[in-house]
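With one protein chain removed, the remaining protein chains of the complex are shown where they sit.
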Amino acid sequence: MRQDHLITATQLSRADIEAVLDRAAEIDADPGAVADRYREAVLALCFFEPSTRTKMSFETAIKRLGGATTDMGTVESSSVKKGESLADTVRVVEGYADALVLRHPSEGAAKMAAEFVDVPVINAGDGAGQHPSQTLLDLYTIRENVGLDDLSIGIMGDLKYGRTVHSLAEALTNFDVRQHFISPESLKLPRGVRFDLHNSGAQLREHTDLEEVLPELDVLYVTRIQRERFPDETEYEQIAGEYQIDDDTLELADDDLAVMHPLPRVDEIDPAVDALSQATYFEQAHNGVPVRMALLDFLLSEGEL
Amino acid sequence: MRQDHLITATQLSRADIEAVLDRAAEIDADPGAVADRYREAVLALCFFEPSTRTKMSFETAIKRLGGATTDMGTVESSSVKKGESLADTVRVVEGYADALVLRHPSEGAAKMAAEFVDVPVINAGDGAGQHPSQTLLDLYTIRENVGLDDLSIGIMGDLKYGRTVHSLAEALTNFDVRQHFISPESLKLPRGVRFDLHNSGAQLREHTDLEEVLPELDVLYVTRIQRERFPDETEYEQIAGEYQIDDDTLELADDDLAVMHPLPRVDEIDPAVDALSQATYFEQAHNGVPVRMALLDFLLSEGEL
Partner (left out) sequence: MRQDHLITATQLSRADIEAVLDRAAEIDADPGAVADRYREAVLALCFFEPSTRTKMSFETAIKRLGGATTDMGTVESSSVKKGESLADTVRVVEGYADALVLRHPSEGAAKMAAEFVDVPVINAGDGAGQHPSQTLLDLYTIRENVGLDDLSIGIMGDLKYGRTVHSLAEALTNFDVRQHFISPESLKLPRGVRFDLHNSGAQLREHTDLEEVLPELDVLYVTRIQRERFPDETEYEQIAGEYQIDDDTLELADDDLAVMHPLPRVDEIDPAVDALSQATYFEQAHNGVPVRMALLDFLLSEGEL
């Protein structure tokens, strides 16, 4: 299967995913080998919403490949505020760049952009939609730490609204993975997502209590429970508190457990966990660079994944 | 004529213009030949007002010449808001860069800046004033599509306040061009501009109706009619509607007509036009890169145009 753009994680087969992760591992092992590969490449960064790690890691990725960026800047400093349509903006920008990274508040924005332009488009988050390069770096981090087969993963927190979690869960159905979903009753997986995962052959179980499943996990993927999901502040405090991780929590866990988090975190993981060998979230963030270098390498060299 | 800075389109003779356009065509034909030419060059981007295409295309241009940028960022993130004068800012920045691109809300800002600094200054828009690199890419686009001699161009929309249109019209008097100005009565060319164009030998006619002149045009250059020019909303709607282009409008036009627009557009050109061979506005935007590469090549290699 050939791919001109990266819009969703679900467009990728197991072979596609493994090709990207293998390339990322090669690059990580010997970054010097590619440091000059794209000396003439320009990557356009079109971020219609705030971003730190996605934007900075794409910027680093293209520069570590020898290339450069052209940055749209914030919406306030661009002609978007003069009323230009997204379709017009991306058709202008494609003339300036060899590939385009797009973050936009509207679901479907990247898919629409890809229909209008000829250069590769990478979806860096489209509202409540997809963020496939995040999924790829999550998979890379899991594979590097505990392997992607015969894996037991716990995915915890806001499973109702957390679409990146849905992407990851869907991508994991390509591998031999037991998925445990841990959340308060009110933030469980939506019925539709559960149905799709079953259809994709997921081995999934749902829990409201971390303790009952923690000892058997290889990975614990923590996400934030957002205050604004709860009408009642007291209810929020109580529920969020039950899904926070600290060093006590982890006493029940395997020493080789990888604790992951897409970041930024607020209270979900106590800073005391940072010093434990199980803390994998900063490494996870750092993996954004080799994974995005691999992605760009595929898209720039062959015009496809 | 030697030029240390690019402040207005009118400072350029026909020979100057042709030299830039020729260089742009060479670069466009073989960008690899210059990809390493300015490896040590740093271009300062000083944008005191929002910009997408001008800023991004200058950024791409210097990078496709092998160079780099140093970016002042937005006014809010700079020391301008601490009360620094423009003269001080540009004298500081010239120490960081080999050339300086300046956009500023005040007419005359670039001219003033050029008096204070020794590195080349490129005016990227000074309020209601000049935007000469836009004029050069407009001329380049016209030349590439239909040629600059024995040309019939229609310039339509807001001719009263549209200073970039005035620059283009003035620059076109260097060539054998019949200029048709098409606008509602209330947005006609100002008397002073018409007088200057006559003095420069322009062959100009004015119209309120596009249909009467459309069939004979080689280029139709559309600009936006701004809502805020009209005290009455209904009057705006009615007048603006008469100067919008759609695929029906173009049935009267020559198949080789080039429809241009400086972008961003709002309603002036219906998206249905985008699919027609006559739509030239995205190509026009893309031409910003080779034309600005050519400009930078002149200014960086020889310190002048």
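Odds and ends about this structure:
As written, the chains take the letters A and B, and residue 1 is the first residue of each chain.
As a working rule, a contact is a pair of C-beta atoms (placed from the backbone, for glycine too) under 8 Å apart; a residue touches a chain by one contact, two chains touch by 3 or more.
From a predicted model like this one, the values you see are computed outputs, not experimental measurements.
Set against the missing chain, the residues B:Glu76, B:Glu212 or B:Glu302 yield one that touches it, B:Glu76. Interface note: of A:Lys55, A:Lys111, A:Arg163 or A:His207, the residue touching the hidden chain in the full complex is A:Lys55. On the side of chain A, the interface with the absent chain consists of residues 31-32, 35-36, 47, 50-53, 55-57, 59-60, 63-64, 68, 74, 263-266, 271, 282-283, 285-286, 288-289, using the contact rule stated above. Seen from chain B, the chain kept out of the figure touches residues 39-40, 42, 44, 68-74, 76-84, 87-89, 91-93, 95-97.
As a working rule, only the chains that are shown with their structure count from here on.
Rounded to a multiple of 5, the Cα-based rotation taking chain A onto chain B is 120 degrees. Per-chain Cα centroids separate chain A from chain B by 40 Å.
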